[in-house]
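Incomplete set of chains, arranged as in the complex.
For reference, chains read A and B in written order, and residue numbers begin at 1 within each chain.
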C-alpha cells in the first residue's frame, strides 16, 4: 500500500555540528536500509530545497507511522502524508 | 529529468455529460500514450479525491510545459509542479 510522504528538514540553528552530523549519518543509514527492504520505494530531492518527496510501500497505516516516527530527523521535519492507490488510467496494475 | 506533478480535477458542474465523457476519454488515451513512451513515469490516484500524484520524465522544462498544457483536462485542473533530482541517500543512481 503506497503513501506519498513529503519531508522538509528544519534543523535548529544552534544544534552543535557533531550532533547534526550524527543524526544525518543515522538518517542516511536508516533510509538506505528501508529502501533495501523495499518499504521506501522512491526517494527524490526537491531541487532547490532541503526537502524530499518519497513513496512508501507499507502493509498498513500503523507500519507507516512506525517507519516515519523512527526517522532520526523526525523531530526536526515538517511531514505531510497522502494515501495513494491505483489510478484508473495507469497502464500498470501495481505502479511502484 | 524528473518532476513531481499534482493535478486536482475541477470540472464545471454545468458541463454536459457527453462533453465530460469525451474529455475524459481523450485524457485517458493521452495519459496512457505518455506512459507507454516513458514520459509519464508514475501515475497514482490520491485516495479519497479526484486528484493524482504523477512523476514526469522529460528532457527539459519546455517539454514539461508541452506535455501538461496539451492534457485534455488542462483547463479544468489545478496543477502544481516540483523539480526533482537524485537524493544523496537514495540507493539508486537514477530513481525512476
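Following the convention adopted for this analysis, a residue touches a chain if its C-beta (ideal position, glycine included) is under 8 Å from a C-beta of that chain, and two chains touch if they have at least 3 such contacts.
Note that the structure is predicted; figures quoted are calculated from it, not measured.
Note on stoichiometry: the full complex in this file contains 10 copies of its one protein sequence, with 2 placed in the shown coordinates.
Throughout what follows, only the chains that are shown with their structure count from here on.
Centres computed as Cα averages put chain A at a distance of 22 Å from chain B. Within the complex formed with chain B, the chain A residues making contact are 2, 4, 27-28, 31-32, 35-36, 42-48, 52-53, 55, 82-92, 95.
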